Structures are given as C-alpha cells and as structure tokens.
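In this view, the complex is presented without one of its protein chains, the others remaining in place.
== chain A ==
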Amino acid sequence: MAELTLPLPAARPAATPEPVIELTGVRKTYRTGTVEFEALRGVDLRIDAGEYVAVMGPSGSGKSTLMNVLGCLDVATQGTYRLAGEDVGELDETDLADIRNRRIGFVFQQFHLLPSLSAWRNVELPLVYGHVPAAERRARAVAAMERVGLGDRLDNRPGELSGGQQQRVAVARALVGEPALLLADEPTGNLDSVSTRDVLALFDELHAQGRTIVLITHEEDVARRAQRVVRVFDGLVRTDGDPR
C-alpha cells in the first residue's frame, strides 16, 4: 500500500529543471460572425517543474483563454504548446481528453463536484476515465482524501460539506491522477476567508512537496503566496517575476 499513498515524493526540483509548460508565440483568435477577436496575441511562457505560478490580469485580458489553452480545454490558433514535453497543438478531442486525464488536475472556482456522488466517488472520477481498476481507484481516492484532511468524509455527498471542504475534495480529485500540472482557476473565489486560508495552505504544502501549480486569480494577496506572478494584459504577458 505504501506506494499508493499520496503525497508523493517530494520530487524536489532537479538541478536543471524540466519545463512542464512551454508556450511559444501562442495566438488565439475567436470569430463571431465576421468579427474577429484576438484573445492571445503571441504569448511565450515557460513554467518549470515544481514552480508555483500565479497568473493575474483584469477581465478581458486573455487570462481565461490562457487558462483554457494551458488546460487543453481549448487549442491555440497559432504557436506551439508543449505540455510535459508533448506537443498538444495537433491533437483531436479524444487525444486532448487523454492528455487532460493524465497530465492535468483541475480545481475550479465553482468546485464542480457531482452532487449525486459521494466525496470519494467524485475523487475517483479521473481514474475511471483513466481505466484504473476499481480496487486501486478506491485506494488512491481514499489516500487523496486523507491527503487533503478529509479522510473522515469519504461517503458524504458534496451537499453535506462546507464550501472549504468541497474545494478540498476538488483538490483531492485534481491530485488523484498524479498529474504533472495542478491548474487552479480562482480556487478561492467562492470561499470565505477561513476556507481561503485553508485551501491556500494546502497549495503551499503541495508546492513544498514539489508539485507544479498554476493558479489563476485576480486577488493580489492570493497571488503573493506564489513564487512567481505572470501578469496578462491585452492578450500578452506583460510582467513576469517575483510577486513581492
């Protein structure tokens, strides 16, 4: 069982860090009728393994589009995107689904837990689509729930949990597949200050254990927890550096 328990390895960043994300000249154009709108206008970005990066920007800046491209929920119109060494530019829906399943753990603002499933059933979902046998799924889901401090809430439905607890279940779900990248979109946007502190503390711990985390936010004090801040403005990366 030991190899199943999650917090894995403090896989410390190696001496020469491997890039998890490499964006080169990424453009994304939306077309509504005859009107074209360029949401990303040539973004270059590299994020290495073990980094904790906050992406900030006002609404309309292209921040959400960047998040969609990084999460393989949308494909760039131009430029290349290598995720953990794999070029995802030319992939179809089925292959993108597979990439999301293996490489990315999502945490959403609205939690997006399925209300009819118990907490651990929600957590095991990525493993269901990853063709992991049932017994192993259960073990890994339980381990992930324990990792986020909810080992005693396995069979509760999302409706029976507080907002902070629901978001921790969502984090457990994002971790269960051992993804290369944890992608959190405004994870504290729907939480009170106590729960916010809880969840951010959890991210700090995960970062300390060597996880790669990209957090999209518009709150400065949330961004300050990260090691590096990327500011997006008018579809371009404007500043990139230490938050403080």
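Note that a contact is a pair of C-beta atoms (placed from the backbone, for glycine too) under 8 Å apart; a residue touches a chain by one contact, two chains touch by 3 or more; residues count from 1.
Keep in mind that, in the parts below, contacts and distances are computed from a predicted model.
J.: Mind telling me which option in "CDGSH iron-sulfur domain-containing protein", "ABC transporter permease", "Cation:proton antiporter" or "NADH-quinone oxidoreductase subunit K" is what UniProt lists for the chain we can't see?
T.: Checked against "CDGSH iron-sulfur domain-containing protein", "ABC transporter permease", "Cation:proton antiporter" or "NADH-quinone oxidoreductase subunit K": the hidden chain maps to "ABC transporter permease".
J.: Of the residues listed, A:Ile47, A:Leu66, A:Leu125 or A:Val222, which one is in contact with the missing chain?
T.: Answer from the full complex: A:Leu125 touches the omitted chain.
J.: Among A:Ser116, A:Ser162 or A:Gln227, exactly one should touch the missing chain; which is it?
T.: Going through A:Ser116, A:Ser162 or A:Gln227 one by one, A:Ser116 is the residue touching the chain not shown.
J.: Could you tell which one of A:Asn101, A:Gln165, A:Thr188 or A:Thr217 touches the chain left off the display?
T.: Of the candidates A:Asn101, A:Gln165, A:Thr188 or A:Thr217, A:Asn101 is in touch with the missing chain.
J.: Under the stated touch rule, tell me which residues of chain A contact the chain that is not displayed.
T.: Spelled out for chain A, the touching residues are 68, 71, 73-74, 93-94, 97-98, 100-102, 106, 108, 112, 114, 116-117, 125-126, 128-131, 173, 177.
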